[in-house]
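Every protein chain but one is kept in place in this view of the complex.
Up next, chain A:
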Amino acid sequence: MIETIKLSKTYKGKKAVDEINIYLDEGESVGLLGPNGAGKSTTISMISSLLKPTSGDVKLDGKSTIKNPAEIRKVLGVVPQEIALYEELSAYENLKFFGEIYKVKKNVLEQRIQDVLDMVGLKERQKELVKTFSGGMKRRVNIAAALLHNPKILVLDEPTVGIDPQSRNHILETVRKLNEENGTTVLYTSHYMEEVEQLCKRVYIMDHGKVVASGSKAELLSILSSEDTIRVNLSETSDELIKKIKSLEYIRLVDETSEGIRIICKKGANILGDLVRAAESERIQLTNYQMETPSLEDVFLHLTGRTLRD
């Protein structure tokens, strides 16, 4: 349905997006995962025709959208990271304005406004000014405004940043329903791993403007099939201890946690003996040792050497 071909964007000689290839099939829910500054928003802006790529192409059903962006705009609903609403207008007035300029037919618009308000759970408060809403409510109206013209593709750019858990759940549930019940194709960008895991069947992991991995959750986790993740709780940590552990040949990565360390090592390596000896030599007590099931977070850490919230 929609694909990018070697899509790149360069700002002042620095590549923000570097030849990325991604695709979305009709009715799919795809996650775009990456830390801040990975190039997710720039990619979304180029896909949604707001930003002209330095090179590469965006195709909708095989046709380039670069020269004729009007076609993709018709089928695209974009939820930006910012609250793209008029704070001085009520939720209803905002939706009426955007509905009108989306050219939703007059006889349909009123019902459509009520439907999207119902979908985001703000029907009762539609007459209130947006500026009086909480952050979560604003984000819900932000989504509603992108749904007015009943888009086939919904692109959400970190729609849950800085909001309360209740609103977050509401948003996630709305997106899930849109995808599963309405068949809307979803491109969901976030740096919250659990949201992407919950909503998306397929994930692209971006870092430094590049797609570093892609596939279904199982496919991504298989990247770690040759590794074990071990969480070790310690009475205290020291740089010397971490240095000693890192020097072991089967160790891939040592990451400091609040209670001790997390280790990614070669699958099946007999680490416990070496770990106890290293701790004893530093007079540090080992209080817990646990083998972990790998998550997408671990995959990301493995691929980029940093956590998503770095």
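Here is the rule we use: contacts are C-beta pairs under 8 Å (C-beta built on N, C-alpha and C of every residue); 3 or more make two chains touch, one makes a residue touch a chain; residues count from 1.
As a convention for this text, contacts and distances are computed from a predicted model.
Asks: Any idea which of "Inhibitor of KinA", "Periplasmic folding chaperone", "ABC transporter permease" or "Regulatory protein YycH domain-containing protein" UniProt assigns to the chain that's been left out?
Replies: "ABC transporter permease"
Asks: With respect to the chain omitted from the figure, which of A:Glu88, A:Glu194 or A:Glu256 is a touching residue?
Replies: Touches the omitted chain: A:Glu88.
Asks: Which of A:Ser49, A:Thr160, A:Thr174 or A:Thr304 touches the chain that is not shown?
Replies: The one listed residue touching the chain not shown is A:Ser49.
Asks: Among A:Leu129, A:Ile223 or A:Leu286, which residue is in touch with the absent chain?
Replies: A:Leu129
Asks: Which residues does chain A use to touch the chain missing from this display?
Replies: That gives, for chain A, the contact residues 45, 48-52, 69-70, 73-74, 76, 78, 80-86, 88-89, 93, 97-98, 100-103, 129, 145-146, 149.
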